[in-house]
Every structure is written in C-alpha cells, then in structure tokens.
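Yeah, one chain of the complex is gone here, protein chain that is, but the others are all in their spots.
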Amino acid sequence: MSGLATIAKRLLEALPTLFGVILVTFMLTRALPGDPAVFYAGPAADAESIAQVRHAMGLDRSLPVQFASYVEGLAAGDWGVSLSTGRDVTEELSRRLPASLELTLLGLLIAIVVAIPLGVLAATRPNSWVDHICRIIVTTGVSMPVFFTGLLLVYVFYYLLGWAPAPLGRLDFMHIAPDRVTGLYLVDSLIAGDVEVFRASLAHIFLPALTLGIFALAPIARMTRAAMLDVLSSDYIRTARASGLATRTVLFTYALRNALLSVLTTLGMVFSFLLGANVLVEKVFSWPGIGSFAIDALVASDYAAVQGFVLAMALLFVTLNLTIDLLYAVIDPRIRAAS
Amino acid sequence: MSALLEVSDLSVEFRSRAGTVHVLDHVALSIARGETLAVVGESGSGKSVAAFSIMGILDDAARIPNGQVQFGGMDLLNANRRDLDEVRGREMAMIFQSPRTALNPIRKVGHQIEDVLRRHGPVARGDAKRRAIEALEQVRIPDPARRYDAYPFELSGGLCQRVMIAIALCCKPRLLIADEPITGLDVTTQATIMDLLAELGRETGLATLLITHDLALASQYADRIAVMHAGQVVETAPTASLFAAPRHPYTAGLMAATPTSTTSLDALESVPGRIPPLNADLPVCRFAERCPRRVAECDDPGPRFDADVQAPDHYFACRRPL
Partner (left out) sequence: MAAASTFTHARYVLGENPLTVVAFAMFFVLVLLAAFGPWIAPYDPLASDTAIKLMAPSAEHWFGTDHLGRDVLSRVIVATRLDLMIALSAVALAFFGGSVLGSLAGYYGGWTDRVIGRVIDTVMAFPLFVLAMGIVAVLGNSVENIVYATAVINLPFYARVARAEIGVRRESGFAAAAKVAGNGNIGVLARHLYPNILPAMMVQLSLNMGWAILNAAGLSFIGLGVRPPTPEWGIMVAEGAQFIVSGEWWLAVFPGVSLMIAVFCFNMMGDGLRDLIDPRRRT
C-alpha cells in the first residue's frame, strides 16, 4: 500500500533488466571478431602493449571470471580509458551528459506541449480539419529522417532567415559557459543571474531541441489521439455526459486524465526513439553531448568509449523507464493498491 | 394522468459500413409522474438506444430522422447542449449495466458524486462532502464516510451500482432511467438493488424507466410494461392486463419463455427465430418472419398500432392479435 513499498518493488523488478543490459554490453566487448585485445589496444599498438591490454582486461581468464571483474570494474567507476582523448570514459561521459540531457528534455517538452493538445483536439473532433492536420503531422513526422529535419531547419532559420546562430554547439565564442551547477546551461545561467548567457544558450539549443521535438511529436500525438478516442467511448464518459457534467469537466477531469495514463505507459518507446535520434541531432548541430562523443569514438575505433556510451545510454533508458513506472504507480490508484 | 416523459414517433438510424441500420422505428413511450415503466425486449431490440436518445447520449454515428421527446414541457431532441446539461443529472438521471466500468476508475467515488452536485447547484466546499456522504447513506452503503474515499475498483459490483444510484439521485431528479441495472451482478445482490430502487422510487415520488430483457423482473417492479422487438414497440399495457391477456404473439412468446413460480423450467419455450438484420429492407411488421400467426394482410402498409376495445390503455401492433 505505501509509496515506499511500491518504489522498492519496482526497483527490484528492474534488477534483471539491469543485469541483462550489463551482460549484453559485456558480450559486445567479447564478441569482437578476432582478438579483442588488438582492438582495445588501438591501431598503433605493438605486440607488447597488446599483451598488456590482454592481461589488464583479464582476457586470459575464464568468461564468468571476466564478467565478474567487468561488473566489479563498472561498479567502481572503471569504464576503461578512451583511446582518442586518453581520459577515463566515465569522466568523458559525465562531462558531456548534461548537454545531451538538456537537449533531450527540452525536445521532449516541446513535443509534449504541442502533441497532447493536438491529439486531444483531433480526438474530440474526428474527421474535422484539426483531425486531418493531426494526421498529416503524424504521418509526415514519422517519415522525416530526424537528421534531415535538423538540416532543413538550419537552412531556413540560419542560412535564409538568419534568426538562429550557426549550428556549432551550445554557445558561441563570445559567451563563456555559466558556472557548473547542474550542467544544464539554461538552468545554470539563470542561477548565475546571467540573462545574456541564458538568451544565447536558448538561441543555440532552440533549433536542435525543435528538431527532436518535431521527431517525438508524431508518436505522442498519435497515442494521445488514440487513447482519447478510446476513453471518450468508454462507459464512464457516457455516465459523466448523462449526469450533465460540463464539457470541460468531462474532457479534462474525466477523459484526459485517464487517457494520459495510457500515453504514459507508451512513453518508454518514445524515449527509446528519442535517445537514438539525439545522437543524430547532436551530429547535425555539433552538439557536444555524449552522442557526438560516441560518433567520434566510432570513427576512431575507440571501443572502450563506444561501449561506455552504449552502456550509459542503456542505463539512462532503464532509469527513464523506471521513472515512468513509478510515476504511473503514483498516479494510478489501481496500481498503487496492487502493490 | 399527465405524462412526465412523452416519446412519440421516434426513429433512430445508424450509418455504418454495412449500410444504414434502422435501430428504432416510430417508437412511442410515455411515463407519468411516479410511475415505473418497464421496457422489455431481447438484446438488439433497441431498448437501450431508446434510453440513450432520451438522455441525448447517442453515438455520433446515430441520426434521428423523426420523432419527439417531451420531458416536463421541454423538447429534448431540439434542446441545445447547455439546456440539456441543466436537465441531465438534475431532472432526469440514468444508471447503466456493468456499474464497474460506468464509474471513472481513477476518481474517488465521493468526488464523482460531488462533481454532479456542484454542477447542478451552488454548493459550498464542505457542504458538498457532507451531501455526498448523505447520498451514499441514502443508497444504504455501510460506513459511507469511509466509502467516500474509495475508488471503484475497491468496491464490489453491487456497491458500485449503489454508488451509481447515489450519483443519479443526489440531485433529486423526477425521472430515473435504469438500463439493465442488475445485469452482471450476482443473484443475491440483484434483488437488493431492485428493492432499493423500488423503495427510493416510492420515497421520492420518482418515475422510473426500467430497461430489462427479463419479463419476470418487469412484472415484479413495473406499473406498466412496453414490449419491444427489433426497434418497434409491439405492445404496451398495465402489467396486470398484459399478463392476463397478451395480445401480440411476440409478447405471448416471451411469456412462454419466462420462468415463473407455476411453470417448471422444462416447460419453457424460447421464441423461435432471431431478430432480423436491421440494415436490410424491413417488412412492415418486423416480427412477421418469426410469427406463427402470420397472414397476408400482415404485409399491408399502413398504421398498425391499436388500442384494445375492452381495455383502452392496452395497445398492441398486430393485424391478427391473440
């Protein structure tokens, strides 16, 4: 019954998933065709350093032992060293993570703010012009390659109109990044009280976030519309209408709250797409997040960095899914009571 | 007796992929103040559609080509949404079958009652809660103050139906439409819910439109009965008169198919045949195909509804009555 018990139960349920994710990442490091040590040592390594890497990675031991030490290393924060930068992968990732998070969250925010009202309007007026617009946006949205949307926005808003700054990262050279508190420039600049840096950060993040927003908008609008249609034909909406409740009450207090519950359950899939799309958008806008880092690492065959990136993204995704589950459990009285 | 609700000449059709479905055909019903009218028929006979059109909660695909619904002097079919919402929930209310799904699953039942109370009159905040608990008490829910905070899934089907009744009656309406109110409840609960409805009806002078497929139930609780078949009202009469001498072959068939204390289950017959598909061209009498007494003049066009010569409040729609 209690909130704490619910949270504990959900956390326990996430453990097998977590184990699976780590196992797959481990297998990815061992499934390299040929000798993993050769890959991890990098293209410039000689026989001696390869042997060193082999021993350091424990490749001369049995697989279960290797897995155990892999997990142990992960837990201790040892995710390997990035070949291209020479620094710890954890350090590289944690330095860049806020940039990616800020972008993803703002993109999601834009998508939600547009998609939910759109889906609701479309569902309440089936076959009206709003519904048709919703359908067009949804079908176009799922057909647009996200990197192409980004480029089009750059062309229109940077090259043609000159409204947006060049797609070259979070801030231009005229501004200095705000002191790090959260790592999110929009938040940190406000904490520092620096309105100008805030505006510059906003100008820089707007187009990439909009790109992600347009991408995530389609699935959310479609789910909202479907869930609303479903709820609006339910028995309890009929009861509410038969009781003469005001349209506003029926729509928001009765229908939307129930519909949002089903939208919430499908948000996990949206996050999966969003985190992938984030990588592409970071490349288009030279955004210094973990996606750009991973692309550079891929091109440089910097395997430890790529594995670290995949694992970090998976952990982030597991955490987001867990958050959705918890949120759901808090909102839905039926789930709350079940645990 | 002045009618509280007067439905006349009401037709409803649904447009679907399979063509237009003629769900109601020139239906006439009336209820006087404080009276209980039962509308009886098989599933698919259009009895629920009739109730939904009275309440104005028909599906968007429905069309009403002709007909009138007068309620306390108000023309419901032509009323605008605002006026209709003033009447629904306050003057007339409705309860449904499967009460568990008819309540908002994620809202406390007490709040669902308050929503209706607030909608239909200025109620102070603290007062709303008190009146909601009173409403729960009125429908004999034990420990109403605690149940106020319950969610529908925490209550049994019978309790959910009591909550539905509380929602329907909290604004003291003059008409209650009960659409199969006990379907899906277990047998012992069924009787208590029906007794509760009858009791509350007597206490408050409420008129009730009881929709059921169960003729025995109707005979027990209704003052008058209207029998429907395939979207047509085939017979309307006071309960006693209907049971003493059914005039329409379908009514007679239904009675033969209804268990009573005097017939054994083995003697039960079922009405042969099924309701005809309502999207095809339909005969004047939609029962003709199933009727053992069918003659050639049954297919003649023209009005068919007649009053009994001996009993003027007994109507039937048959060219060759029993």
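To keep things simple, chains are lettered A and B as they appear, and every chain counts its residues starting from 1.
Operating definition for what follows: a contact is a pair of C-beta atoms (placed from the backbone, for glycine too) under 8 Å apart; a residue touches a chain by one contact, two chains touch by 3 or more.
It should be emphasised that the depicted structure is a prediction, and the values quoted were computed from it without experimental measurement.
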item	value
Among the chains presented, those that the missing one touches	A
Listed residues A:105, A:226 or A:331, member touching the removed chain	A:226
Omitted-chain contact residue, chosen from A:8, A:113, A:133 or A:152	A:152
Selected from A:140, A:182 or A:247 as touching the chain missing from the view	A:140
Those residues of subunit A which, in the complete complex, touch the missing chain	16-17, 20-21, 23-25, 28-29, 31-33, 139-140, 142-148, 151-152, 154-155, 158-159, 166-167, 222, 225-226, 229, 271-277, 279-280, 283-284, 294-295, 298-299, 303, 306-307, 309-310, 313-314, 316-318, 321
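Basically, only the chains that are shown with their structure count from here on.
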item	value
Distance from subunit B to subunit A - Cα centre to Cα centre, in angstrom	52
In the complex with subunit A, residue positions of subunit B that touch it	55, 57, 60, 81, 84-90, 93-94, 96, 98, 101-107, 115-116, 119-120, 151, 153-154, 164, 167-168
Of subunit A, residues touching subunit B in the complex	126, 234-236, 238-247, 249, 253-254, 257-258, 261, 331-334, 337
